[in-house]
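Of the protein chains in this complex, one is absent; all others appear in place.
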Amino acid sequence: MEHHGERYERGLKALQFVSGQAEPNVVDIATAPDLARYVVEFGYGEVYSKPGLEPRDRQLVIIGALAALGNAAPQLRFHINGALNAGRTRTEVVEALTQIAVYAGFPAAINAITAAAEVFAARDAED
Amino acid sequence: MEHHGERYERGLKALQFVSGQAEPNVVDIATAPDLARYVVEFGYGEVYSKPGLEPRDRQLVIIGALAALGNAAPQLRFHINGALNAGRTRTEVVEALTQIAVYAGFPAAINAITAAAEVFAARDAED
Amino acid sequence: MEHHGERYERGLKALQFVSGQAEPNVVDIATAPDLARYVVEFGYGEVYSKPGLEPRDRQLVIIGALAALGNAAPQLRFHINGALNAGRTRTEVVEALTQIAVYAGFPAAINAITAAAEVFAARDAED
Amino acid sequence: MEHHGERYERGLKALQFVSGQAEPNVVDIATAPDLARYVVEFGYGEVYSKPGLEPRDRQLVIIGALAALGNAAPQLRFHINGALNAGRTRTEVVEALTQIAVYAGFPAAINAITAAAEVFAARDAED
Amino acid sequence: MEHHGERYERGLKALQFVSGQAEPNVVDIATAPDLARYVVEFGYGEVYSKPGLEPRDRQLVIIGALAALGNAAPQLRFHINGALNAGRTRTEVVEALTQIAVYAGFPAAINAITAAAEVFAARDAED
Partner (left out) sequence: MEHHGERYERGLKALQFVSGQAEPNVVDIATAPDLARYVVEFGYGEVYSKPGLEPRDRQLVIIGALAALGNAAPQLRFHINGALNAGRTRTEVVEALTQIAVYAGFPAAINAITAAAEVFAARDAED
């Protein structure tokens, strides 16, 4: 149990860092409590927390993947925000999503830019 | 004509940098000469060469996208090699591709690791 | 004509079974009447109605496919509901969609769970 | 500068032709001005404007691609409209999208038909 | 039975036309005889044979879809060959696949051009 606890605690911290929220909520916990736990323990507590690649670099890999797949808009917005929280500039995010046009086509890039514009506007509104 | 030339020259330099080859050849030029030219002029001469995101960071976005799509093995190998040429370590590449398991599934990550192993072996053989 | 009729009748029964509706409507019939007919005659009257795999098993294959593709939300909700109509429990559906995290990534699984939560809520509201 | 200008002007004309609008707006220009420029200069000024394939034929390729990918609804609607502007009939568009059921599955075709119905209704409302 | 026969005969003719072969063989018949029959009866006997869109136009939709998906190389080669058999020129095919770079990315287009080069070479070898 302790060990699970360790992974969970480490994952929660990483997820708080990426989301910028004290109580990040990325899965419908009531419907799929185990999946919600896996996100924290495995997704963030194991993979994301590994040394060897900086969070600011992981976020580039993740927004590259999600923008290219083009079928997970909530997660793309979440991780564009996460890239900014991890220290990337808006310019770097826009450049990264523009680069996607070459590898996954213009529609994927254009829709990712729309997602970025929404994230930027939400952050501006919070300030 | 001059202007096309400028974009082409800038693109060729970027493509040489990423590929580590003096005469990189990424498209069947005889069959699709215009597509081959677009890769250099647009893909590398315009998008890749833009300031605002470092080549070493662009490579993370690109291998994230290609590993997630999982349907472009030659290009994934090319850009894993490119990430190393742009200054990323093998550890960073492996971490980036491992991160893909969370966002595009284990098969995508496993097949990308197979691609990385091939690239690493080819580089070892060259030394 | 009679033969078409047979396939259509058999398909309609299967579609009624999966949807739980007397007059299931899954395509914009006015715009694409032939496509709507193919769904019934071919999709359900031929493929779905074949012996050799139980409807409750076909539904697992279908929600696995749709959750992994991640680009067909209306059809995923339809077939999550269909899995329940075919005798699968909510637990089995949630387990199946959680399994998708391993093969198509967490975003695909998370969005499929959101779809499942909507279907479960709609069924609860009907009771 | 002149040369960029040429590509841009040629691209803008092509984009106006496809969209049927004097000031077509397909990217969030404020967020990603370079991507917006690439759409015009490269997407329409270079690729789309090339001789060797008629606009009415390019539109079939494009709606085939976008319907199959199934993850770019705004662009699919844009190019269904573009196919009609380029001289394709509604019947041809519906047949093309129905054909997609065979190559990318019924959900992709059904969702593309929904997009087509929206485009047809919007055009009817304009008349 | 007759009706099935009609669909099958019509489909076989269409498939012979697209493939240029007297006995086209596109599925592992021994393993999945019903799927093989559906290809002929439904894919070609119903969808492909419908009036409203010319075979030469259907082939553009199909190669657009398959090149964009990028995960079905045998079928892409088959339908590039089919486009030529249906009256499209090699130039038109190359233009269509180049157009895919804009909508599904350069890797999809580059790999489709490789497929086209293989088809062109095989046809040259036959002459």
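Here the chain labels run A, B, C, D and E in written order, and each chain numbers its own residues starting at 1.
We adopt the following convention: a residue touches a chain if its C-beta (ideal position, glycine included) is under 8 Å from a C-beta of that chain, and two chains touch if they have at least 3 such contacts.
What you see is a predicted model, and the numbers here were worked out from it, not measured in a lab.
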* Option touching the unshown chain, where B:Ala14, B:Val27 or B:Ala109 are the choices -> B:Ala109
* To do: Pick out the residues on chain B that sit against the missing chain.
  => 69-71, 94, 97-98, 101, 106-111, 113-114, 116-117, 120
* Asked: Hey, which chain C residues sit against the chain that's not shown?
  -> 42-43, 47-48, 50, 52-53, 57-58, 60-69, 75, 91-92, 94-96, 98-104
* Structure fact -> Contacts from chain A to the absent chain lie at residues 1-4, 34, 38, 42, 46-47, 50
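Basically, only the chains that are shown with their structure count from here on.
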* Graph distance between chain B and chain E, where chains that touch are linked -> 1
* Homomeric contact chain B-chain C: same or different residue positions, threshold half -> same
* Equivalent-chain rotation between chain D and chain A, CA atoms, steps of 5 degrees -> 120
* How far is the middle of chain A from the middle of chain B, if each middle is the mean of its Cα atoms, in Å? -> 23
* Structure fact -> chain A touches at least 2 other chains through residues 43, 66, 68-71, 75, 94, 98, 101-104, 106-108
* Just say which it is for the chain contacts: an open line, a closed ring, a star, complete, or other. => complete
